[in-house]
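Structure provided below as structure tokens; questions to follow.
The other protein chains are all here in position, but one chain of the complex has been omitted.
For clarity, chains are labelled A, B and C in written order, and residue numbers in each chain start from 1.
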Amino acid sequence: MSSTTPICFLRVENPHHEIQDYQRGMPRWCPGCGDNAILASVQRLCRDEQLPPEKTVCVSGIGCSSRLPHYMNSYGVHGIHGRAFPIAQGIKVNRPDLAVFVTTGDGDCCSIGTAHWIHALRYNTDLTVLLHDNRIYGLTKKQASPTSRLGLRTNTTPRGALLEPLNPLTVSLGVTNVSFVAQVVDWIPDLLHDLVRLAYHHKGFALIRILQRCPHFMDDEFEPWVRNPDRVLVLEHPDGITLDPGLGKIYRNRQKHDLHDIHAARKIASSTDPIPVGLLYCNSDVPSYEALRRPAVPNSASAVARLLDQEFDKFTIWPAEHE
Amino acid sequence: MSSTTPICFLRVENPHHEIQDYQRGMPRWCPGCGDNAILASVQRLCRDEQLPPEKTVCVSGIGCSSRLPHYMNSYGVHGIHGRAFPIAQGIKVNRPDLAVFVTTGDGDCCSIGTAHWIHALRYNTDLTVLLHDNRIYGLTKKQASPTSRLGLRTNTTPRGALLEPLNPLTVSLGVTNVSFVAQVVDWIPDLLHDLVRLAYHHKGFALIRILQRCPHFMDDEFEPWVRNPDRVLVLEHPDGITLDPGLGKIYRNRQKHDLHDIHAARKIASSTDPIPVGLLYCNSDVPSYEALRRPAVPNSASAVARLLDQEFDKFTIWPAEHE
Amino acid sequence: MSADGVEVPVQSLSEHIVEVVSDSGEGAQKCGQAFGAIAARQGKGVWTVEIIPAEIQPPARSIPGASGNRVRLAGHAVSNGGDEADLVVAFNEQVLLSRWRAGELKSGGIIFLEDKWRQDADPGIALAYAQVYDELCAAGFRVHEVPIQAECQRQRPDSARGANMFVLGLLCALYSLNPELGRKQVALIFAAKESSLIEANQQLFDAGHAWALAHLNFRFEIPSPPASEPQVVLNGNAALALGVVASGMECCAMYPITPATTASHYLSDIFEAVGGHVHQAEDEIAACCYAIGASYAGRCAVTITSGPGYSLKQEALGLAVMGEIPLVVVDVQRGGPSTGQPTKVEQGDLLQACFGGHGDAPKIVLAAATIEDCFYSMITARKLAETFNTVVVVLSDANLATSQQPFPRPRFQSDWLAPPPDMDPAAQPQHPYAWDARTGLGPRPIPGQAGGMYTLTGLAHDSHGHVVYDPDQNQEGLRYRSLKLAALQHALQRPEVHGDPDGELLVIGWGSTKGAIEEAVQRLRAQGHRIGSLHLRFIQPMPSGLGELMGQYRQVMTVENNWCDRLDDELITPENRRMSNLALLLRAKYLVDVDCWSEVRGQPSKPRSIVQAIASRLASGSQT
Partner (left out) sequence: MSADGVEVPVQSLSEHIVEVVSDSGEGAQKCGQAFGAIAARQGKGVWTVEIIPAEIQPPARSIPGASGNRVRLAGHAVSNGGDEADLVVAFNEQVLLSRWRAGELKSGGIIFLEDKWRQDADPGIALAYAQVYDELCAAGFRVHEVPIQAECQRQRPDSARGANMFVLGLLCALYSLNPELGRKQVALIFAAKESSLIEANQQLFDAGHAWALAHLNFRFEIPSPPASEPQVVLNGNAALALGVVASGMECCAMYPITPATTASHYLSDIFEAVGGHVHQAEDEIAACCYAIGASYAGRCAVTITSGPGYSLKQEALGLAVMGEIPLVVVDVQRGGPSTGQPTKVEQGDLLQACFGGHGDAPKIVLAAATIEDCFYSMITARKLAETFNTVVVVLSDANLATSQQPFPRPRFQSDWLAPPPDMDPAAQPQHPYAWDARTGLGPRPIPGQAGGMYTLTGLAHDSHGHVVYDPDQNQEGLRYRSLKLAALQHALQRPEVHGDPDGELLVIGWGSTKGAIEEAVQRLRAQGHRIGSLHLRFIQPMPSGLGELMGQYRQVMTVENNWCDRLDDELITPENRRMSNLALLLRAKYLVDVDCWSEVRGQPSKPRSIVQAIASRLASGSQT
């Protein structure tokens, strides 16, 4: 029987891993799809951190974005629509030795998966979460998602989306136990990578909302922002991101932001133009769910035998009793 | 066939309604259960507003609190666990002439119903929503709910709840299109009634979180607050509630609060001691979903015939064509 | 000897059914349970059934409010709650009436009734009491008024509680049980409380005992069969929770729902002692997915629920089947459809267990038939789940969940636990679905295992786990997933027939009806009928040989607690009749004209009702 301590085995050799070691197959996303950049950032992180591929798990729901685990040479679960979080929690809590990534879309996370998203924030399991927000349902061919712009014409809103878009950041920041919320865009790979790294090192539920281009259905959606770096507001903090001089020359719209101040975070989160990017909020003091659930004793035959004995004793009638 | 304009019928007489006209059967809640006060406040509102019972619908999920529709002499739906909101939306959007109340519990709304709650806020259908928050699963006999206090011993947390409680107010206030969020306690019936009245008159999704006593399982949970009026902070605003002199003498801990300021609302919402009561946030400019969906034309046989003709024309092959 | 020295005759009984009923919160349940436990400790055969009010706080003195326990005790092992009660102790006349109306009291039976209501300040109450009393007497019941509260208050003027312990003492005296065991049981009940409370309640117990000796001119004795083995007295949900521990599973994910939840309560209490945990998820879908995650990560998990929750899990279960993830799912069935009757027994989920979910998602379906089964089924289910890498559904129901019965104390065997998963780095990259061409069985790479990396997907896939679009590869996956059930079927033993191995009629059942069916068969055989019964624990796949077994009898019928149309309804014809669940499955499989009799009354079926059903089937069958 398996024990709850990390499962170990003899490692014969300890090879150095290259990017290719984390790649599997040919990604089947459209040319120019932002998902490619996100995949690359995860693979880069794995390489930088030298994560053993066999101890890495990518979990997703359903959507274009949720195809990501198929392109990672690691363990993975391409689950069902909206349910990536509880699957990932089940993995991580039972196997804290594994590095677990979650990749999800704006429909997967913010529509059908809403309940799991909110509660995953509250459980605060140590997961690195990439929310690919292309503001549309890609895989099912262009229906409005909760984050679609007011007025966006889609197949289910032929006369324009009726509602203001849901803001995943403000919602997340309203949830008790929220411990890490960031935003970034797919077209600044270095920032994306920085945030993935911060998220990976955060010991809790680290949510990065990534504004992701979907050239196939949402041509131009982000073009004005891509073209004009001043419409991106970089939030800087020593514990968050700081731009290197090169990027700093392009992204001059920067702001010091206290990432421990939830009220400030909520305010900034509300802004959509310029797009704030960076770590909005971080609180390392929230205990992770797997820490709260860490077993005091490992499972073992003797522990089982002991517990059964102890419990059966409470309910046992011994033959002697009624003699 | 039914038309989408409000269904009307000859009203022979227009009787004046008394409280009893809204009562049905004997409520089956425990003595001292806060649900009784909530029921009374709804019935009082109906009487004050002279709502025709047959044009009033109470919708709920499952839980002690969700039994409420059975005790209202009106139409009602005692639905399934967690799904009161979409049922109520289906009713209200299709029949805007009806007054629709939703009554739900902390488990019903904030656990299994989370996705519907968040999206109901965003759709902003005109519903008066009573969230009975007793911080426990009552009907199923004492399991932790998302709003249960850290450390609370319940049947599923025999060594104390592991997580900080979810704050339904901060979550709600993070949702785009949120238009009305209030908090009150079951033991100040006049305030409760004031807020139910404001919620009823708000043309959108009006959520009142009601801290509700469950003497059966949560004896003493709110006792310190019940006993000490200073641990209740009354938020006053001309468009919200203002205490009458009598109550004002008891509840001296009061604060002017700008109920149009979402940032102020989010800050106050985070406080749990003292308990803020009153209208935290209101925005009457958010369009209601039923207004967005109001049909431009009513359904009629001629409209159907016309549309079918128009569409079939696009796909028709006339016998003449290939002669 | 009675208190005044007169010898009271002690009547020896082979069995008796005793009920204790009160308003909810007055402690009749505790009293009945304790009574059952004391009787069991003295070696009687015992079955206790809870009488559960439908609401948390029903109004006092009301018909739907009856709360309590039925205890069937006998000089032999008993397997069900029996027919009508021989004796009832009632704390007020309304709850008594509720049992009478429900047809649960044997006519001419004995009643002990709290008499305080006769003098109640509310004349309405006093009148109601007197009326019911007169009615019962007129109906032939032997009604004994007992001044329960008055006697208790003589003992403890300062407290209104404890009447149930008085009644417990009374019953112990009446059934000649050892009062020392009774006092011990009282101490056990209040073990967590201050010792003064224990003493006070023992005092009331003694008072009840003494009152009975002093005032009753009759007493019963039920022989105790000799016992050789230690027995445990548990309800099905407790047995299930201990079974989870015994199976070596370490993770249970659930969302509260009646009547499943108490299993998780118990598990929450004890699981951490073996490194396990109970995860209360935000809903049933999340619970199921959490369990899938745990199993994927190498810790086979269980998710426990009841009907509505089981319906919600359908989509997630499909993923587990498709991904070939071992998973144990328990459905403690309750009254349906929809919210139905949450606290009541029903067997309405069998077809959904077999056919729920879109597409072809073959699962193993087991049904526990006894409380002992509830324990062992968890060990079996986990083993099957991990051997066949699939979902194993275990059906229990509200009857098993809340009834108590002694069964031989299980002795832990280390092979209950699964062997540790093979985590050696695969010599060469392993195909996650390297299906065995004959059986469909395959390996199960586990994260951490080098060389086993794959991405589980709900999309059609090949043996590598790669997504496929090819028509034949799609069929290959369907074929292997289905083959596994056939492979299991070949390993199943033919179930044993109870009663005659051939004859007029075979009754087939599943689930908690086992005891009542077998008792009914016994009775009819005693009347000279040649009949047998068969109880299925494996429903999907079904063991082989049932066709031959059925062929030994002139008629075959199922007895179930789920709906089937009644042929005496004008519009119902043999052609349009909707059959009971198991009957439908047997008919489709064996093309045998299996009839069905069912009741869906929210109550466990009584042996008497089953006797009637079989008898009328025999009668009509012999006409044709």
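As a convention for this text, a residue touches a chain if its C-beta (ideal position, glycine included) is under 8 Å from a C-beta of that chain, and two chains touch if they have at least 3 such contacts.
Everything numeric in this text was worked out from a predicted model, so none of it was measured.
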item: Residue, one of C:A40, C:I189, C:V321 or C:V497, that touches the chain absent here; value: C:V321
item: Residue touching the undisplayed chain, where the options are C:Y290, C:Y310, C:F375 or C:W510; value: C:Y310
item: Hidden-chain contact residue, picked from the options B:R44, B:K203, B:R254 or B:R293; value: B:R293
item: On chain C, residues whose C-beta touches the chain left out of the figure; value: 54, 64, 102, 306-308, 310-312, 314-315, 318-319, 321-323, 331, 333, 335-342, 344, 346, 348-349, 351-352, 354-362, 438-439, 457-460, 467, 469-472, 474-475, 478-479, 482-483, 485-487, 489-490, 541-542, 544, 547, 562-563, 565-566, 569-573, 575-579, 584-585, 587-593, 599-603
item: Absent chain, residues of chain A that touch it; value: 26, 28-31, 33, 62, 64, 80-82, 107, 111-112, 114, 137-141, 143-144, 146, 155-159, 216
item: Positions on chain B where the hidden chain makes contact; value: 1-4, 6-9, 12, 25, 52-55, 57-59, 62, 69-70, 72-80, 83, 85-95, 97-98, 115-116, 118-119, 293, 295-301, 303-312, 315-319, 321-322
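Here is the rule we go by: only the chains that are shown with their structure count from here on.
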item: Centroid-based (C-alpha) most distant chain relative to chain B; value: C
item: Separation of chain A from chain B, taking each centre as the mean of its C-alpha atoms, in whole Å; value: 32
item: Distance between chain centroids, defined by C-alpha means - chain A, chain C (Å); value: 42
item: Contacts with two or more other chains, residues of chain A listed in rising order; value: 115, 118-119, 293
item: Numbers and ranges of chain C residues touching at least 2 other chains; value: 272, 282-283
